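Only one protein chain is missing; all other protein chains are in place.
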Amino acid sequence: LIEDVKTHIFKRVVNYHETDAMGIVHHSNHIKYFEEARVDFLRAKDILHEHSPQGPYSFAVIRLQTEYRKPARFPDQLEVHLQAHSEGVRVRFRYALYRSTVDHGLELLATGDTELAALGPNGKVARLPQSMTEIFTQTGWQGSWPPPQS
Amino acid sequence: LIEDVKTHIFKRVVNYHETDAMGIVHHSNHIKYFEEARVDFLRAKDILHEHSPQGPYSFAVIRLQTEYRKPARFPDQLEVHLQAHSEGVRVRFRYALYRSTVDHGLELLATGDTELAALGPNGKVARLPQSMTEIFTQTGWQGSWPPPQS
Amino acid sequence: LIEDVKTHIFKRVVNYHETDAMGIVHHSNHIKYFEEARVDFLRAKDILHEHSPQGPYSFAVIRLQTEYRKPARFPDQLEVHLQAHSEGVRVRFRYALYRSTVDHGLELLATGDTELAALGPNGKVARLPQSMTEIFTQTGWQGSWPPPQS
Partner (left out) sequence: LIEDVKTHIFKRVVNYHETDAMGIVHHSNHIKYFEEARVDFLRAKDILHEHSPQGPYSFAVIRLQTEYRKPARFPDQLEVHLQAHSEGVRVRFRYALYRSTVDHGLELLATGDTELAALGPNGKVARLPQSMTEIFTQTGWQGSWPPPQS
């Protein structure tokens, strides 16, 4: 469905321990899903070894925004679609969280946007190595988000 | 320090299980702190019995924004300052998270803003009873956030 | 390595949000890993549709035991090996948590044991349908745990 090759796709199921008494995924877990998608992206691009504790770099989230459209439920199959964008010592990620079903395809549940500061081995803000910023730039950043579904 | 009587104050410590490998509170926990402050506010205003499962109403978070300025650490003493504002079937809350120390008073760590939809017993969007909306209105909403510290 | 066909194997990575300030996976997360392995087992055996909210049954943990041998760390690749055993209205599960690496194969990190009570649609203890108990019996239960590695 999603044509944009610059979008990274991370798949995972909803775990029972992520639900709350309303029978839906607690809204704090979407923040964890987004982080998992970021890490999966670094892994897919083969730059996770630059990240702490294997490498010297880590990322501190400095701004976060989420819009919740529909609840996720146990045991939904989820997809997080992600785009990255390097801006100096900061990296921005955008996310679209979908429920994936055989009958209805992808159903948009939430969108997110985070801004992260790159930290060096001393915990201070650091400029990232070219191997990382290149990846973030290649991933691109398109005009509208979430990407339109065809 | 904070003069505004319309601001609700919720105090709690950082728990060890909320830290991450950077030695700081993981950014998803701020979302939980804000929720705890909301519930504490309902309790303080004596309207928690209207909330599920004791009462018929619950709240679904539909938008969330957080800015992280400084990390919280174990075992910091925290304060969440909160303001509420009723807008039809939606309620907005603003938060300011502080570290409280004897030497430095309150130190601003993060701010947050959430918009919630009130849900009735059937899980559908509902108009809240006057007992609740009155409380939200009384709490007020001031021009700047976080409140200036004197 | 593990020859026993009766053992279910669930794989997942350590997420960053599961680490704590000691730089290791917080010990409460092992409990979540075990639950995820149980659900993955039900899915693999095609009986997850009997589980709430899709089906009428759910499980309440009534006893839990864990031994922690070595810490798990971000971004370890993990395997949970699981055995199930039906005992009337109770189901017992045993778990062995391993780190999986190319160089060292499987390294035992922790073991666990849980006893669960089957609950029916009304939340009361219930006898499970034969489709479920048969699966639990087939999975078997061997003498020693964790299984010896060859």
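Just so it is clear, A, B and C label the chains in written order, and each chain counts residues from 1 on its own.
Please note the rule applied: contacts are C-beta pairs under 8 Å (C-beta built on N, C-alpha and C of every residue); 3 or more make two chains touch, one makes a residue touch a chain.
Remember, it's a predicted structure, so these values are computed and weren't measured experimentally.
> Considering the complete complex, identify which of C:48, C:61, C:108 or C:126 is in touch with the unshown chain.
Checking the options C:48, C:61, C:108 or C:126, the one contacting the hidden chain is C:61.
> What chain A residues would touch the chain not displayed?
16-17, 19-21, 23-24, 26, 28, 74
> Residue by residue, what part of chain B touches the chain that was omitted?
Counting over the whole complex, chain B touches the hidden chain at residues 15-17, 23, 32, 35-36, 39, 43, 48, 53-54, 73-75.
> With the missing chain put back, which residues of chain C would touch it? List them for me.
Interface with the chain not displayed, on the chain C side: 21-22, 27-29, 31-32, 35, 52-53, 58, 60-69, 71, 119, 123.
As a convention for this text, only the chains that are shown with their structure count from here on.
> Over half shared numbers or under half: where do the identical copies chain B and chain C land at their interface, same or different?
Looking at both copies, the contact residues mostly coincide.
> How big is the rotation, 0 to 180°, that puts the C-alpha atoms of chain A on those of chain B, in steps of 5?
The rotation relating chain A to chain B comes to 180 degrees.
> Taking each chain's centre as the average of its Cα atoms, which chain lies closest to the overall Cα centroid?
Central by C-alpha mean position: chain A.
> Using mean CA coordinates as chain centres, what's the gap between chain A and chain C in Å?
Each chain reduced to its C-alpha mean, chain A and chain C end up 27 Å apart.
> Where in chain A do residues touch two or more other chains at once?
Within chain A, the residues that touch at least two other chains are 32, 35, 53.
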